[in-house]
Every structure is written in structure tokens, then in C-alpha cells.
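Only one protein chain is missing from this complex, and each of the others stays in its spot.
So that you can tell them apart, the chains are marked A, B, C, D, E, F and G in the order they are listed, and the count of residues begins at 1 in each.
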Amino acid sequence: MEIKEILEKVKKQQLEIEDAMNMLQRQEYCIDDNREERTGAPEVIYGAGKNAKQIEEIIIHMLNHHQKKIIVTRLDEQKYEYLKTLFPQFEYEPLSKMFYYNEDAMEINDGKIAVICAGTSDLSVANEAVITARILGNEVIQINDVGVAGLHRLLNRLDDIQSANVIVVVAGMEGALASVVGGLVKAPVIAVPTSVGYGANFHGLSALLSMLNSCASGVAVVNIDNGFGAGYMAHSINCLGGKK
Amino acid sequence: MEIKEILEKVKKQQLEIEDAMNMLQRQEYCIDDNREERTGAPEVIYGAGKNAKQIEEIIIHMLNHHQKKIIVTRLDEQKYEYLKTLFPQFEYEPLSKMFYYNEDAMEINDGKIAVICAGTSDLSVANEAVITARILGNEVIQINDVGVAGLHRLLNRLDDIQSANVIVVVAGMEGALASVVGGLVKAPVIAVPTSVGYGANFHGLSALLSMLNSCASGVAVVNIDNGFGAGYMAHSINCLGGKK
Amino acid sequence: MEIKEILEKVKKQQLEIEDAMNMLQRQEYCIDDNREERTGAPEVIYGAGKNAKQIEEIIIHMLNHHQKKIIVTRLDEQKYEYLKTLFPQFEYEPLSKMFYYNEDAMEINDGKIAVICAGTSDLSVANEAVITARILGNEVIQINDVGVAGLHRLLNRLDDIQSANVIVVVAGMEGALASVVGGLVKAPVIAVPTSVGYGANFHGLSALLSMLNSCASGVAVVNIDNGFGAGYMAHSINCLGGKK
Amino acid sequence: MEIKEILEKVKKQQLEIEDAMNMLQRQEYCIDDNREERTGAPEVIYGAGKNAKQIEEIIIHMLNHHQKKIIVTRLDEQKYEYLKTLFPQFEYEPLSKMFYYNEDAMEINDGKIAVICAGTSDLSVANEAVITARILGNEVIQINDVGVAGLHRLLNRLDDIQSANVIVVVAGMEGALASVVGGLVKAPVIAVPTSVGYGANFHGLSALLSMLNSCASGVAVVNIDNGFGAGYMAHSINCLGGKK
Amino acid sequence: MEIKEILEKVKKQQLEIEDAMNMLQRQEYCIDDNREERTGAPEVIYGAGKNAKQIEEIIIHMLNHHQKKIIVTRLDEQKYEYLKTLFPQFEYEPLSKMFYYNEDAMEINDGKIAVICAGTSDLSVANEAVITARILGNEVIQINDVGVAGLHRLLNRLDDIQSANVIVVVAGMEGALASVVGGLVKAPVIAVPTSVGYGANFHGLSALLSMLNSCASGVAVVNIDNGFGAGYMAHSINCLGGKK
Amino acid sequence: MEIKEILEKVKKQQLEIEDAMNMLQRQEYCIDDNREERTGAPEVIYGAGKNAKQIEEIIIHMLNHHQKKIIVTRLDEQKYEYLKTLFPQFEYEPLSKMFYYNEDAMEINDGKIAVICAGTSDLSVANEAVITARILGNEVIQINDVGVAGLHRLLNRLDDIQSANVIVVVAGMEGALASVVGGLVKAPVIAVPTSVGYGANFHGLSALLSMLNSCASGVAVVNIDNGFGAGYMAHSINCLGGKK
Amino acid sequence: MEIKEILEKVKKQQLEIEDAMNMLQRQEYCIDDNREERTGAPEVIYGAGKNAKQIEEIIIHMLNHHQKKIIVTRLDEQKYEYLKTLFPQFEYEPLSKMFYYNEDAMEINDGKIAVICAGTSDLSVANEAVITARILGNEVIQINDVGVAGLHRLLNRLDDIQSANVIVVVAGMEGALASVVGGLVKAPVIAVPTSVGYGANFHGLSALLSMLNSCASGVAVVNIDNGFGAGYMAHSINCLGGKK
Partner (left out) sequence: MEIKEILEKVKKQQLEIEDAMNMLQRQEYCIDDNREERTGAPEVIYGAGKNAKQIEEIIIHMLNHHQKKIIVTRLDEQKYEYLKTLFPQFEYEPLSKMFYYNEDAMEINDGKIAVICAGTSDLSVANEAVITARILGNEVIQINDVGVAGLHRLLNRLDDIQSANVIVVVAGMEGALASVVGGLVKAPVIAVPTSVGYGANFHGLSALLSMLNSCASGVAVVNIDNGFGAGYMAHSINCLGGKK
């Protein structure tokens, strides 16, 4: 059905607005089926910008194309309620709001990724990184609540941290954890600023600038709250360390 | 001489512009002679906004009023060259560009102030804090080059740091040192962000926001590069710890 | 129970999402039990980023460790309704939304802290500072509604203000009160910008910049709306003034 | 001569670049000769964006049109050196860098304007306001060095300040003076933020935001460092107070 | 009742939270009863930061002190519903959300104020300026919907505009109207940027910067959306034009 | 009815607030009926800032003036529900929330406009551009989901893109699509940054700055999310390519 | 010569640094020779980022490839002095600092472009637009000094302006001219904000935001001071109006 037809039906009240919106968006969506081949990982569905029906259709398309790893990020619980019965083979992690299918959940990469998280409030972002990296085939060590205000907590876990091929550091507020970790390890550090904080935090700007200006070398930064991006980047690096 | 007269003389070329400027500024200047009595410390001369002749006159005024502590901040070397022969009793510290007179250089406060500095490039600001605090009558421990990228350097000096009544932390780039120190001590921490860095540092904004969002409690912040302010604040706090 | 197990139970609908979230967060939380020993004050629970059940568990953990001072900040009324029956020994101050337990509510420090507040709208932040300082063992004088637009109100209270060891100034809008107070006293001033205002206030940026650029010496600044931080810092300073 | 011709001459090296630039700008300049009639004050020459020869020509044009008040703002000393011999009837004030001609220097307005200046470094802006207001025909009281860090200096001058029809407040750093004055007077206050300061001053942003968020009513703001604009606005207001 | 008592009653559940909040705020409020005498206008109640009961008490206090002009700004309809039956002598203007009492609604100033508004969306701010100026005793001409995109609409009203002693220009988006009006009149112009717009408007920043950088002289600016401030400033200026 | 009367009726409770608001706004609205003649396109109704009744009246006014093209932008569904029965001849497109009447829906311009959209989330803005351009009489090719992360999707559509007279590029996040397209075509490119994204996107600032700094020539930019403006600009350009 | 060789020669002091720099940059430069074919205009040399020798080589390369239009932007006079004798067939316009060669200086497009400039200080940017458009084959009308503070100057030139196919508006400070012109014409308007101004102008941000938020439709914006981009865009649009 053409856009024109759809709109005419809306005008004639033969079509509900909600349905028209779905039809309008559906026909526009063009799935990049060969992305995995080209870049090593499948296209990911950003759940925040789509409604439940659209996500349903995209998942069906992907399953029909035999994709074995399907990731939906930022899926709120309302949409999850709709989708969980349709796709019982999917898992849902409520803190990070990820909904995902991982047919062959094998660790394919040889090395480990460490995801280090400064505070409890940063957990939703850290979990997004952890789950992303696991789905893409990596062993992940998660180390929480080791913010620099209690340095001993971090130093206690140094062996674990130094055993990893790649390190993801998730921190809000002043984001100092990235620099401290960066000065203690040889592995590359992916820093994820979070929007946790208030006032002069300016929705994550504080941690973002901190991490970009890290006095430690070997630190690169992804967008504020972008746990998925950090997990993906860490996987992309960990691939270089050999396969199991 | 009235402004009007001064300007007429300029017009008639009976007065050089440089001299006219001095005269115009001199007659405007009104020294707050009772500030020490009111706030516990003398008025300080901000050297960057005045020329050498003006500073000369203000110093003479202060000496005539028997002020025993005179501080000129941010005095560049050119002005210093002019003033050093006029006031041989003054000292000059070229990194911080402070020029000062301290008739009775006694330590009056009982406790110590620690000034901790992340990197060599932050030294000019750290020295400004150190000298300010010393002139005002405090014993100061200065600990340099202990940025968080090499954490052992800081931890090696922990005893010294914990022995102080007040701690000043001077750091540029991501300013993480303030949070790390804040988590290790009981004493109040005055954090001084510096403009050291480039790019997304935005002239000190990065360290400023970091320090304001410190995850450690007991940290308060002064303006970017304001070593004088930090030294003054530290003195003001250290006064509470009793007199020698 | 492992994360994996939790998520499998969610998938099999053996576990409600809300419960799963609690379990996921609970197992991550790692309480810094020796913080009081190290820094002189207990770890504080930031109530805004946690749900009522989590806070319940942390409080129980702390009570079991015989902590005599427990502070929860930014606890909204809904969570308070849940917690008040569980912990009848706690108090709640609804303006600042603080929930706290103070077994031995003694004033331990010798000197006083003055908390000065510019306007009625800044009260929630001022109260956070007052209560924090009191719990930590300080006598606090609170002086409200003395913004600089009616200068006589401030000058009338000068004796009280000058009697304090430390002064906390809480102000939104243009934050001028910090400079005015800073010019009138010898004691150190902790300035707290608030987000009170609109338009070019930019959520507290206006007062924050004002206070950082104060023309008065002896002023240091904490984050926007950070009454807790100011109260803590004031306590940390007041400790130097001797114990009762 | 057409642009084309000018450029051809440059190419053939029959014309120096400096001369060509003058010719190019000259032919573009279109003086708004009836502005005084329309808005009550003559067009003003912004000296910073023009070279000495261009200013010379504009002045000649204005003198030929019998303008009795000619104002050039921000004229640096190098250009002044060139112009002073050509126009000996002009005056030059070196702090504000104003160059002006005022054939009938009479005070035409009945009321007075007070220009209040926080610190010595703000004098160049304050003088621009004072001279502008005087040229336009106002009696001006100038009160310098009354920043809020020493409040008594301001209160000592309250009678003078309250005697004025309009008040211009010039302040850098945190700009608190505008609010304090605004709370003490009935007259309208024009606030001029200056770029005096460093660090988190952000080139005058701090004072600008302060003044826009003043908790006192009856305060309006002009651009950072815009002493001319404040003097003009004050004159425009003072006109309502009647003529001598 | 002391704060302590109030809180104890809350703890013992003898006092509802809502009531406790009212009591806590009430006892803090300190009304600046002599502001009218000092600055020429009464203290104004900023309705957005207070609840209905608090406003009720302040109004009663003011009525008891025989204040004849009482202004509450930004009073939402819910609070209005509560207050309207208590104070039937008050008026309410729903666009600007002003609630006010004006016992002797006389025009006391001789000259007129023109309030010019760029678009329909700016009306709430314009009305706030209009009503404020009227309550304070001024005749006001209101001219709406004359944005610069249709210049003829403005030029058609030029006579009205030029008849005013003071002009208030209210505009959002790019705020160009202030400059255009400023170039057409002799009277002082108070420019009010509004937050009307979206995207790169950044909540009124666009119009604010425009107005501060106006190429026309005789324009001063108040805070974004501050219709009250503009009306007050205009009144303050119009007072100079003589009394009726 | 005068404003005064309206308000009196509100006070006497003879008029509901909602009705009073409608009346207040209605009488202020002044429709620019000759805008089409002057600028080539009718005045457009910005639906976000008006209520349904006001829009109803403006539409009736426009229909009475025989306007054949009426565009309401950003009309939410609630207002649409009210208006759709009143104006059955109008169409509504729910993604862009446009409500419009187009009596003679003819393509009048000879050339085509291409509207290229980076991702599904940018569709609401792209559709606004498409519909605007169609109503104004242009043939539009819409090409969706061709973001630069999968470059082949864009290159596959190059023939279509190069066949257009004008190209509108709609993209959020980093907005790179505008530069890539700009380097591939001769036609002028109108770039529309969208607010799609999160974190360091800062509500569209990222794409806005990208597009303004495009390394390709022949790219000009409209406001964030301003699909209407881009469609209008594209039409305005396409008019130059001749009429059908 | 390889980079390695070059650097070895530098080390052995067989090569001067200046020469090495030229060699290093030269071998990197890769001229996009088919850009004209692809996008309709030749690659342009951004003179600010290259030294005179590099520009010499690129010009020689282009002349060897028989390019008939060669544009160097932002060439300072020092580089011009070096190049003018080498390329006597080039012209230089000193205000905009453009250096260009235009073998067949024919007007190829049928319609005219109007370049409108607010003030004398904006001329360098306006001239860049004018010359760019002329070289690319357009008839250009240049209208200077028509800022909105003197509206009659603009209205006097309305016939000229309305005769153009495309209009470029160049303005600094508050940039209001773009909106005023946009409301008066049917042709598309390309707005160029300039960095002319000071203080809250923030290096052109003020005019940039103004123009992006223009209340007039049919206005699109290029980067601050980007006269070249505006001239190019205008040409690109004017091409649609037919060839001579």
C-alpha cells in the first residue's frame, strides 16, 4: 500500500492512526542483512525509537534470515510484555533493558573482557556492555562498585583486571575511575561515561570530558551511557586475541 | 588633578598617554585598609590588571600603613624587573609569578597544610597556593608529580598527606586526583582545577566539572588556576586548628 | 543465585521483573564498611538511585554492623512511606527529603557552623546541609531568607554569622550572597549554588559560576544543589576547631 | 572607481594593497545621517573594525554634515597617533580608548546618572559609559572601587547613588554588585558585565548570567564590556527626567 | 514549634508530611515589609516555588500590613482554584498565570509604556509585563503579533510605538524584533527574550544572545521569559517621566 | 470583549479559565493574509503552541479568505481528534503530525526534490519535509534508511538522488550523511539535523555542528528537526527550475 | 623520496626543516581532479592551512590539468607577495583575501544573485561570497551597510533585492537581517553569520543561532564567516534558473 493510500484510509477513517503509523514505518524499514559479513556483527535494533509491533516484524525478518544473534537495546518493560510471549526463546535483562536471542551462546574469543563499574547507579550501563560482549562471544568478568572514593576496593581486584585482554570502565559523576585503571594496566581501556549525577554533571558531560582528558594513555571513549557501544568495541578488540 | 584636566593635557600634548593612564588609574584606586581586621588577611594586589607604576604606588601606600604582609599575584617578569630594585625587601617566585613581602615570616598556625600537585605543568598554580599559605603563617608540605596515572607515587606519600590539617589538590586534565585523595583522608580537601591540557579540556572546564562532581565527600572547589584562592582558603581553615 | 539463573527464571516467568531487578542490584552492592575509620564519616546512601527494597537491605546491613549514624539522601515520599514502618527509629525531613538515624545525637565539635540561605526556594538544599552537619555532631545556626536584594536582613544577623567557625552559603539565581558574606567574615565559606531560577539560570550554572568567581577570598564551592556535600565539608572543617 | 578596476590595478601593481583596501571599504560605507533625528543620538563609529584612514574619512563626512557630537569607540593608540593631528578639536581618553568631539558640551538633562564600578580593572568599561553619557548631555557621578567584597565602601556612597535618576553598574568576576545596588535604590539599574576575571569567568559569561538572574528587580543588562551601550541607554532613560 | 518538634511529630506520625512541610516553610519565611519604601515597589511572591497554603499565609500577612498592591507570579491553575475563593478581591490572568490585588488601580505615571510582542506564543510573557506595569500604575499599549517576518505589521503601528516613554519588546526564536524596534525609536527599549522555539533555540538562548548583541543602541535585556522584570523595569523608567 | 472584561468575568466566575484563555489568545491573533503574495507561500500554523479551538478559528479564517493550501504543523493526536470531524477535507500524517488541506494538489514545479533520510528514527522529520514540499507543488522522491554506516544502501540510490533539482538530507546522531551526499551531487543540499540520539548528541547539537562544518560545498542547514523549513526551502529553490 | 629518507636527511642536517615540511606535505596531497565533473565546481584551495610553496605546486598541478577556474581562499598578504609574481594572471582581493584565476570570466547563469551585507565589518565575508559567485559564472548585486538598525536603508533597495534569484545575507552581531529579508522576498535566502561583535557574541554564535531560528521561512544557514560556502550554494541554486 502506497503512503498516499494509507493516508487516504486514515482520512476516510478506514484505518486507525496507530495502525497507519505502523504501516508507514514498516514499509520504510530496510534491514542491512549483510552487515555481519561486512563488519563482523549483526545489525542491532535500537528499541527506544520503535514500537512493539515494528520490533516484532524486524525480529521475524531476522529470524527468517537465520540470524543467530539478535539484540534489541533499550526495550522498556511495556514493550517487553508484548514481545516476551511472541519470542519465548529471547532473554530479557531488566536493568539494562536488553532483549536478546543468542542461539549458540558460545565464547568464541580466547581472551577475557573486564567490565568495571564505579557505582550501583552505573549498573544499567555496565550490564549493557557485559551482555553485549557475552552475546558476541566473549568471556566477561564484571567488577562492580569500585569507585575511586574507596580505592582499596579497586586494588583488591587488580589481578582479575590485569588478566583481561580489554577493559571497559563505566563511571558517572567525575569519571576518575578510567584514569586510575588506565595507569594500572597494559590492556586497552574503553571508557563509558554515564549520566549518573546531578547539577554540574550536566547529564554526563563531566565524566565525558574527564575521560577524554585522561592523563593515562591507552584510554578511548564512547558516548555517554553507551554500554552497547563499549561492549561491541571491546569485542571487536578481543577478536584480535585469537579464537578458542 | 581632575579627569577633565588630565584629558585636556593629553589633548594639548602636555601629557604622555602612558602617564595619563597612570594618573587616571591612580586617582581611582581606593585601598581597603581595614580588610585584614575584618577578614583576617590583607588586601591582595592582582598584578595582571595593573602596570608597574600603579603597583609601585599601592605598595608604597601599604608600606606607609605598616602592612607587614604584602602580596602581588601574577606579576610578569617585565614588571618584576622594574619593581625589584625599588623593593629589595620583596621576594619573587618566577613559576607562580608572585612578588611578596613578609616581614615576620613566622608560622602562626599549629597544623600543617599539604599542597598536592598532579603534574609538572600544574606547578605554577601549586606554588601560588604554597607561597600564599606560607605568607599567611602556615607550615606547608608540597608533594609534586603524583598524578593518578602512577598511583603508587601518591600512595607512597600517604603518611605525609594524612598528617595535614587541610589538603590542597592541584590538577589539570581530568582532575581525578581530587577524588582519589578525598577518599583517603579525613581532612577537608580544597581542589584547584588547572587549565593544563588541550582540546576537550576547554581551558580547565574538564577538571573543574570533575572536581565539582567528586564522588568523594569533603571536597570543595575554587576557580580554575586559582592557586592564591586555595592557599587562602586552606589558611582560613587551618586557623581553626589552633595557634603555635 | 547467579545472574544467569536469575535471567533464566525471568524467561521462564518464574520470577517477576521487579524481583529480578532487586536481586540483580542487591548482589552487586558492596558496602564500604571501613569508610568512617578512613575518612571520618560513614558511607551515605544516595536514595534517588535506588528502590525502597534495596535501601532497606543496605540499612539492615549497616545496623548489623553497628553503625550509629545512617544517612539516606533524596528519599522521595513514596519510598519513605515504605521505610518508615520498618525503621521507626529513623527521622525524615520532608523538605530536604533526608531519612536518617542518629543513635547518639551529640554535638561533638566545639565550634558552630552557620548555614545561610538566600531565599525560601533554596530551603530544601539548606536543610540538607543543616541536617547533615547536625548528624555529624555539630551545632548549627540556620539563617534563612537573607538574599542580597534586602541587604539589611543579612547585616542584622552579622553577629550570629561571625560567631561561627565555618559558614555555608546557599543561594540560587545569581548567587551573590556568597561574595557578600565572604567579604564580611574571617571564617571559611562553603558556597552551595542551587538550581533555583529559570531562563539564563541554566539550572544553576549562573550561581555556580558566580560563586567560583567570587571577588571575596576564602570561598570554596560544591556542586549545584549539593547541600549534603556542603554540610559534610563544613563538619570536616569544624573538626579542626576542637572537640567538646 | 569600480571594484573591478581597483582589483585590476592591484593585479597590475599600480595600486598598493593597503590603498586598495581603503578604497574598497570607503566606497561601501554608507553613513546613516538621519539617525540622530530618528533615534535621538548620532551614529557612532566603532573604531576597532576600521583603519585610521577610513575613520578619517567618516569624521570628515560627519563634520561636513555639521554633526556636533562625534564618537569613535575602541580606537587604539596607534590609530589615535594618526588622527590626533588631523582633528585637534577631538579629545582622547586612553583607558576606554574613546576619541570624541563634543562641540557644545552642555548638560541638557536635568537628572544625574551614577556610574558605579566594582574594581580598578573594570575602569575602562566604566569610563566608556561615563564619557558616552557626558557627551550625550548628562551629568555623571562616577563611583569606583566599591566591589561587594568590601561592602562598607558601597554603603558609604549610598547618598550619592540614591540621588541619581539612572544607575549604571559595571562589574566583572561574579557581578554581584548589580544585585546589591538593585536592592538599595528606586532608580532603574543598567548592569554591564565585564570580561574581567579568568578561569570559570569564561570571558564575562559569569557576570553576564549573574546580572540576568539578579534577585533584585529593576535591573536590565547590556552586552559584556559594552560601556558605550550602557551610557547610551542611561542617557535615553535620563531624557525622560526633564531638560535643564 | 521548633523544627525538632515538627520532625518528632512526623516520626511519631502525629503530623502529616504535607502539614509538616507547610510548617517548616512558614516559619522560615521573612517578608521584606519595607521594600516598597526602599525600592519603590512591593515584594513580589514567586508562585512557582511555593504551595497554595504558603501563598495564602503570605497574602494574609501582606493584607494585614495594608499593602495595596500584591502580585503573585506563575501561579498555576490548581493553586488558583484553592486561592480564588479565599481572596475574591484578587484577579487572575490565565495566560501569564498572574494573581494580583490592586486596591487603587490608578495610573500614576504620566507617560505610556508600549509592550510589543512578536508572536502569539510569546503572549504569556508579554501579558506578564503588561499586567505588572499596569498594577504599578502605568498606562500600557499592547501590540501583538508584529514579528519581523511580516514587517508591515510593525510599521503600521509605528505611531503608537513612538508615542511611548518606554518600550518593552517580547520575542522568542531569533529575537530580531528588539533590534528593528531599537532602530526606529528614541525611547529606551527593554528586551525580553522568550523560550519560544525549538532545536537550536536552546530554551531561549538564541533570542537572549540576539538581544544582547543588538546592533541598535538603547536596548537592555532581562532574563529569558522574565515578563515581570521587564514590566517592573519599564515602570521604574517611566516614573522619571513625571506623575499624573 | 476587552481583556479587562474577560478577566472580570473570570473573577466573577462567569467564565471558565479555558474559555478565557481561548478568548484572550483569539483576539490577539492577526493573520498575515498577504504573505503568500509577498513570499510565495501561505502563513503556516505552528500547531504546538496553540489549542484546538484556536486552530479551528484560524483555519476558518483562512478558508473564508479562499486559501487553497493550509498547513498545520506539529498537531498532536488529541487536537487532531477534535479537528478531523470539523475539517473532513484535511489530511493528517501521524508520523510528522501534519494536518493539511491542499485544494489543488498539483505538481507545479518542473524539477524533482529528493528527501534522503538516514534512519527510521528520523522519519518524522523527513515526512514533514516531504509533505511540505508536495503541498507547495513539487514532485518528491523519498529515500529512507540510507545512513552512512551502510554506505552501499546510499550508493544504490545514487541515480535517483542525482536526478533531483534539490536534495534534502535528514539525519541525526553524527549527521555525516549530509557531507557524503554533498560530495556526490551537483544540486544544492539542504541539511536538516535531527535530535535523534542521546548523550553527547545534546539534543541535536552534534548533527547541527556536523552539517554546518561539512567538508562538502553546496550544503546549507536549517534548524534541528525543522523538516517544514527544509521542505519550504527546497520548494523555494525548485521554483527556479521552471514550471510544469 | 620516502618519509623515512626525508627524516634521515633532516637528522643528518642535509635537509632544512622548512624544506622537509614542504616535501612531507607535498607527497601527501592528492588533488580531486574530477570534482568539477562530479559536483559542478572545481576543488578549492583553503589557503589558511598551507604554505606558499604548497599552494604554488597545487596551482601548477591544476593549470597543467587545464583547470580554467582556480580559487584560493584566505590567502594572507605574505603568501600573496610570494605568489603574485609567479602567477601574474591571478587576481587578489585583499579584504576577503581571495586569490583566483578565472580564464573565461563569463556569466553563465541567467538569474542574478544578491549579496546583502549588514555592516562594514562584515565586508570581508560578503566579498568572499560575491567573488566566489562571480567566478562560478553568476551576475551578482552587492548591497552593503543595510543593517536593521536603519531599516530605511534596506527598504530603499528592495527592488534590487527582489530582482534576484537567490539572496545571500551576511550579518554579524544579532544577525537579524536574515529574518527581515526572509520576510520580504520569494527567493531562497542563504544566511551567513559572521564573527563580528564581542562579548556575548561568542565569536559568531549569536548570529548563527539567530539565523537558524529565523521566524521567516526560506532561510538556510552556512558556517560562521563562510562567505565562500554561501557564494557556492547560491551559485548551485542559481544554476537551476537557466543558462544564458
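Operating definition for what follows: a contact is a pair of C-beta atoms (placed from the backbone, for glycine too) under 8 Å apart; a residue touches a chain by one contact, two chains touch by 3 or more.
No experiment lies behind these values; they were computed from the predicted model shown.
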Statement: Contacting the left-out chain: of F:137, F:197, F:227 or F:241, that is F:197
Field: Touch residues of subunit A, complete complex, unshown partner
entry: 38-41, 44, 111, 165-166, 182-188, 190, 208, 212-213, 216-224, 228-230, 232-233, 236-242
Message: Just checking the interface: what residues of subunit B touch the absent partner chain?
response: 77, 80, 88, 90-95, 120-121, 123, 127, 144-145, 149-150, 153, 196, 198-201
Message: Tell me which stretches of subunit G touch the chain missing from the display.
response: 7-8, 10-11, 17, 20-21, 24-25, 28-30, 32, 35, 38, 46, 49-50, 193, 195, 203-205, 208, 223-226
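By definition in this document, only the chains that are shown with their structure count from here on.
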- prompt: Using CA atom averages as chain centres, what separation in Å is found between subunit B and subunit C?
  reply: 30
Message: Using Cα averages as centroids, what's the distance between subunit A and subunit G in whole Å?
response: 43
Message: Taking the mean of the C-alpha atoms as each chain's centre, how many Å separate subunit A from subunit B?
response: 46
Message: Quick check on subunit A: which residues sit in contact with 2+ other chains?
response: 149-150, 199-201, 205
